[in-house]
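Below you'll find the structure I mean.
One protein chain omitted, others in place.
Showing subunit A:
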Amino acid sequence: MSLRTNIQRWIFNKESAQSRPAEKLPDTERKPTLAQTLDEYKDCADLIHRTYPDIQVEVLYFGHMVNKDLLNREVIALLLNVEPDEVGNLLNQPQFKVANDSKGLIIGILSGQIAIFRGEIVYLADIRGPESRSVTQSETETVITGPHDAFNEEIDINLSLIRRRVKSSHLKVVKLSVGEITKTNVCVLYILDIVNMDYVDEFVRRIRAIEVDGIYDTNMLIQYIDDSPISIFPQFLTSERPDAIASKLLAGRVIGLVDGSPSVVSAPTSFFEFFSSSDDYYQRWSIGTATRLLRFIAFGITISFTSMYVSVTTFHYEMIPENLLLTLTESRSRVPFPPLYEALLMEVTIELLREAGARLPTKIGQTIGIVGGIVIGQAAVQAGLTSNILIIAVASSAIASFVIPSYVMSASIRLIRFSLIMAAGIWGNFGIAIAITALVIHMCGLTSLGSSYLTPVAPFKFKDWRDTFIRSPFKTLIERPSQSRTKNRIRNKMKK
């Protein structure tokens, strides 16, 4: 393959998900038997096997995955008190379902059901245990006004949180399973009549095509299915907030839930969606607009402030106001490194502090804050390691990076900053321009479920801007976003 096609492929991300292998066919169905099931669970010491010789019934379950009360009330008590000839009638009650294939039986036991063997027939009863975190506030996506509940690790609770918000029979759910060993449940949600079915089909097809041993989180799942796996940018939005996800559903997006993960994915996604928060809609429109614009300014600051410092102090002294130049020269004159190394040193220190703070419990985290504040704020300048203007640049770009509501996006942006600093240190302002141009070219090539990542800027959809860069009043938000490619475009039927 020629170098040119390689470069083109790299720049325009032509490596899409099209080359994924076809879906594997399910195992041949076999009639389940006790011996075979026991053989499957050989050496599983936590499997409980009880026999009731009087009524010729044997049960299999995992003790830690079932609700003990339910187990006693719904199964054990009934089986103990039943007459031998009554068993058949008892097991015909609705909570017992006949299992027809051995694969379903094995998965059923693994997901907390109890298997009841009576002669040739196997019944399954759902007595899953309630051991899950309760619905609490989201720690990564907090809002001031608006609902405070967040998804947790239990997929059923998450589904109920969404269903409670979208009371419509048009809300459809596709159940999938991902991971050859973990067999993680994945649900794909969409609203019929609003969503474009092409997106649903593509989303489901990509999830079905995943062939790995296991996935543990939504953010992991989306890296298997996104259009450009090597890109620095997340191509699907994840959120922990049911209200945000409900609004995405109504905007015509496809939603994916992963069992065991509090994050929920929405697809397709544009780059600018990462800069909006549910808060924007709960505040008055003017405040929502102001905060949204502030986030875009923060984006500019966080990727370019430190690199501007580097380029200006290394190459473009003409750009600094004269009064500032004197103080800057004075504090720079004691620094033994060129501005590039000085900036990298400080940026790495800030990243160290951030990472340490994120990993430590809150009580120790405070110490990190104080130590960091003193070390970075004072001692580094006094020791002549950095100039104080750089401290301001580094600190404000760090603060600005936390303004971006999506943690995944803000982490990506922080990494981009380093390449801009390098470019600035080597080529000055031209370097910044080159790096930003390369970034824009890359982003133009990105797609999310096959739709452009930079919608509504490229392709240019000016109508969408009123809910992208600003949050205009609700009476002007009449249509669903164009990226959803929905046939049902009008969402606000009120007369103006």
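Here is the rule we use: contacts are C-beta pairs under 8 Å (C-beta built on N, C-alpha and C of every residue); 3 or more make two chains touch, one makes a residue touch a chain; residues count from 1.
FYI, contacts and distances are computed from a predicted model.
K.L.:
One chain of this complex is not shown here; going by its UniProt record, which of these names is it: "Heme exporter protein A", "Multiple sugar transport system permease protein", "Spore germination protein" or "Carbon monoxide dehydrogenase"?
P.N.:
Options "Heme exporter protein A", "Multiple sugar transport system permease protein", "Spore germination protein" or "Carbon monoxide dehydrogenase" narrow down to "Spore germination protein" for the missing chain.
K.L.:
Per the definition of touch given earlier, which of A:Gly179, A:Gly288, A:Pro405 or A:Gly428 contacts the omitted chain?
P.N.:
Reading the full complex, the residue touching the unseen chain is A:Gly428.
K.L.:
Determine which one of A:Thr51, A:Asn72, A:Ser160 or A:Thr327 touches the chain that has been left out.
P.N.:
Reading the full complex, the residue touching the unseen chain is A:Thr327.
K.L.:
Just name the one of A:Pro229, A:Pro338 or A:Pro459 that touches the chain not displayed here.
P.N.:
A:Pro338
K.L.:
Of the listed residues A:Thr289, A:Thr314, A:Thr386 or A:Ser452, which contacts the missing chain in the full complex?
P.N.:
Per the contact definition at the top, the residue touching the missing chain is A:Thr314.
K.L.:
What is the set of subunit A residues that contact the non-displayed chain in the whole complex?
P.N.:
Missing-chain contacts on subunit A: residues 1, 3, 6-7, 10, 313-318, 320, 322, 325-330, 332-333, 335, 338-339, 425-428.
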